[in-house]
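For this depiction, one protein chain was excluded, whereas all remaining protein chains were kept in their positions.
Then we have chain A:
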Amino acid sequence: MLEGAELYFNVDHGYLEGLVRGCKASLLTQQDYINLVQCETLEDLKIHLQTTDYGNFLANQTNPLTVSKIDTEMRKRLCGEFEYFRNHSLEPLSTFLTYMTCSYMIDNVILLMNGALQKKSVKEILGKCHPLGRFTEMEAVNIAETPSDLFNAILVETPLAPFFQDCMSENALDELNIELLRNKLYKSYLETFYKFCKNHGDVTAEVMCPILEFEADRRAFIITLNSFGTELSKEDRETLYPTFGKLYPEGLRLLAQAEDFDQMKSIVDHYVVYKPLFEAVGGSGGKTLEDVFYEREVQMNVLAFNRQFHYGVFYAYVKLKEQEMRNIVWIAECISQRHRTKINSYIPIL
């Protein structure tokens, strides 16, 4: 439905949309990946990356170069670009961009709490937190004993506060409860983000809602797959599924009862979109379910750029950049472990 997005979008957001499309054009191409795959050492990789848009981002790194350092520097670079977008944005794009950072904030909170369990120093963990999910109350997270504590004392002022509704409890934070907290927070976050996009309407809703629905379904599948053989009960598992998406509600009810991968596959037979994905799992390439989901995500995100005057391009750009970072880290790991048989398992984007 045309609501005049073409008429008013560029007034507030045209500059940033142009900028993000420019950034997207500088993603690594298939030729770049071929060059990277032929590197013998991480130093070679660094030299090849200098010829791409990454430039000298590793110039200040001391020897020896490790995969972890490459990953940290790439994240810093992405964060720099994102901060520029956020600083120059106006409402409602600013809220949209804030929603995007919430997922990284959740990851950081969980990282800090796990670190507290393992008696790590806060400084050590803060260095490894995702820069996109930084918020001022981060240092205090490790003193919380229960989720209610965490909310009341620390996170009540942050953008994460609205996601705590289902998570309030007085249980002590051990591994199982931290995992449950992570998934419940993420479920709440996805549902709120989905509502925001839907209420915004217009092209943004048309582009973002399918992407977020896929994200919800993907989470349901991955949670189910990873919960086989663990102490997570079926009832608990069902409470972690986001309540929207193609699988909601019948598919989710069936998934909650599944006990192995074959049962999941038979459930998916009812969903035309996901059936070919599940059939691609295994086979000669040894693809995992996560791999096929990443591929599908890349396809959807590339398609987002085919339409103009919507906020989905920012979301899609960050997700594509993340996939590129995953690709580079994978290639770097294969090079550093000298195990080159699976080095071509990256997902090309452009």
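Here is the rule we use: contacts are C-beta pairs under 8 Å (C-beta built on N, C-alpha and C of every residue); 3 or more make two chains touch, one makes a residue touch a chain; residues count from 1.
Going forward, contacts and distances are computed from a predicted model.
Trainee: According to UniProt, what is the chain that's been left out of this complex called? Choose from "Vacuolar ATPase assembly protein VMA22", "NEDD8-activating enzyme E1 catalytic subunit", "60S ribosomal export protein NMD3" or "Auxin-responsive protein".
Mentor: UniProt lists the chain that is not shown as "Vacuolar ATPase assembly protein VMA22".
Trainee: Looking at the full complex, which residue from A:L49, A:L65, A:L111 or A:L173 touches the chain that isn't shown here?
Mentor: Residue touching the chain left out of view: A:L111.
Trainee: From the listed residues A:I223, A:L277 or A:A316, report the one that touches the chain absent from this view.
Mentor: A:I223
Trainee: In the whole complex, not just what's shown, which of A:Q38, A:T51 or A:S68 touches the removed chain?
Mentor: Considering all chains, including the one not shown, the answer is A:S68.
Trainee: Check the options A:R21, A:H88, A:K128 or A:K234 and report the residue that touches the missing chain.
Mentor: Touches the omitted chain: A:K128.
Trainee: Based on the whole complex, identify which of A:E179, A:D217, A:E297 or A:E324 touches the chain you can't see.
Mentor: Counting the whole complex, the residue in contact with the absent chain is A:E179.
Trainee: For the chain that got dropped from the picture, name the residues of chain A it touches.
Mentor: That gives, for chain A, the contact residues 67-68, 71, 107, 111, 114-115, 118-120, 124-125, 128, 130, 175-176, 178-179, 182-183, 222-223, 225-227, 230-232, 288, 290, 326, 329-330, 333-334, 337, 339, 342.
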